[in-house]
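Every protein chain but one is kept in place in this view of the complex.
Chains: A, B and C, in written order; residue numbering restarts at 1 for each.
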């Protein structure tokens, strides 16, 4: 939370507003509350504002194996459903609500954070991989349905980034070593690397760049 | 059902057995019942038998849009979860039970029927596309976990096939027209085309062919 | 040529310079002449200038079949080599010369125009498809080698665009019909659609977006 407060302060210092909601983004009621609040604020300001960028970045999934030697440790139906709901399907519901409430229209940009796990296997990463595969599929479908409205949808595949979420992955040390070896610049990706690219990508002139998985990773993902 | 009875008769006429279970394959209790019955039969025969081939082919999903102009028609959380559970995740649970009950081991072959929808968008096909993407991911994870046991897992992407399931897809006429144009042989895929290939693929000597999406479509899927 | 002159006039009217070289871009001697002239001009201006964007867009290839029923029409070794040299390898040589002459360094952006032909078959398009596949491979290799220098390389896959080059493709009418059906916005791509996106993509802040095939096609390429 101190980090969040620092970022909010940074944003405000630069003369912009920051509205922070600390809720479970996979909870339909919380989603409705947040978007209702955003809609109410927009209404009150009477500036005809809309959401320009929706960035989906939810990491909360099981890391159990599918079919281990030792039964008992394997992923359950409940865990699989939960992982896919939080990490993939929740994107669809947020977009549905934004479109329904007319919070996003022309020049809207939808991004979702995927990973190379969508196409590559990591030990224990099965449910998360499935969620990332589904997430990229959702992005393509949203690109198809919303493109004619001027809203684009693209997935972002960052390189391995040193974040709190990374450290929770069992084999994260190996992932870091592999990334440092593979990345052409032999360094990890930083949140700033991704944010900088999003500044360019979110501009109105990118309206025809739609339905992609964009690797913002310095070339790491395409290296063997 | 007459078709099923004809096929069972054909199998028996060729000197082989056919055990038919007409159950909801996505129901955990039914799954347990079927596999317990198979295990019991194997035990009674005392021939040290095992499952050689597990073919997952479940088509039951919503065809609603994600974010339509007319709210009210869009896919719901329940439909999304159900589609992914039936068409993708159920594969994992069947495999878990087979491994747990030691019904499948060396020379086991796991196949799952995917479609080009896993990478390509079709109108109204969003939830099914996500399920197919997740299904291919599951295949890769199972290939990784079970390969060392001598069990392989591969997805099968058949060309557009004239089946009862196809006709339920809203745009199936267009799909047929597109397939007839694209397929190098300008014909649809038949169930026999796929079955013939599986006869070869299921042989013990293919133990190292693992984790693929195999296009059994006469080249249709790679044509523009 | 009237079109070229109009564009040059437009550029100059906007207060920018345009240097136009009407040469065979696949000819090593012409390449040297052009780059020497650019280097000389940069030197004379003494503004410490460099190339910011290199866009490779060469369409000149054979459209013969590989193995036709009627021998005599098939692609020859000379045609295959020429097609790959012009449409793919020439990118590498232009980049080599730019790097060698120190015409491009930090913030350099390399783009190459690919097409869905790199992964999909079209009748008669075999040599061009191979060239596009090789071109995307070259982009990945250049991304790997030059990323650490701050130069990025990405391929651009535009949707079907109504250009003089399109009309030379035998089946271009079918391609247009297919694109109009598949494109979520049911229109062809325009050169402006691509140029607009490049304005954003070429900014310095995209330094970590590297090694991609970027679909600038309104979602057309991911639709079935």
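The rule is simple: contacts are C-beta pairs under 8 Å (C-beta built on N, C-alpha and C of every residue); 3 or more make two chains touch, one makes a residue touch a chain.
Everything quoted here is computed from the prediction, not taken from an experiment.
*Asks:* Given the contact definition stated above, which residue among B:83, B:133 or B:210 touches the chain not shown here?
*Replies:* Considering all chains, including the one not shown, the answer is B:210.
*Asks:* Out of A:119, A:141 or A:161, point to the residue that touches the absent chain in the complete complex.
*Replies:* Touches the omitted chain: A:119.
*Asks:* Please identify, in ascending order, the residues of subunit A that touch the omitted chain?
*Replies:* These residues of subunit A touch the chain that is not shown: 116-117, 119-122, 175, 178, 219, 222-224.
*Asks:* Residues of subunit B in contact with the chain that isn't shown?
*Replies:* Per the touch rule, subunit B residues meeting the hidden chain are 140, 143-145, 147-148, 159, 184-186, 189, 193-194, 196-197, 199-201, 203, 205-212, 214-219, 221-223.
*Asks:* Using the touch rule from the top, list residues of subunit C that touch the missing partner.
*Replies:* 28, 65-68, 71, 74-75, 77, 80-81, 84-85, 88-89, 92-93, 95-96, 99-100, 118, 120-121, 123, 125-126, 129-134, 136-138, 140-146, 211
Quick note on the criterion: only the chains that are shown with their structure count from here on.
*Asks:* Centre-to-centre on C-alpha atoms, which chain is most distant from subunit C?
*Replies:* B
*Asks:* I'd like the Å distance between the centres of subunit A and subunit C, where a centre is the mean of that chain's Cα atoms.
*Replies:* 31
*Asks:* How far is the middle of subunit A from the middle of subunit B, if each middle is the mean of its Cα atoms, in Å?
*Replies:* Between these chains, centre-to-centre, one finds 30 Å.
*Asks:* Two or more other chains in contact with one residue: find those residues in subunit C.
*Replies:* 219, 222-223
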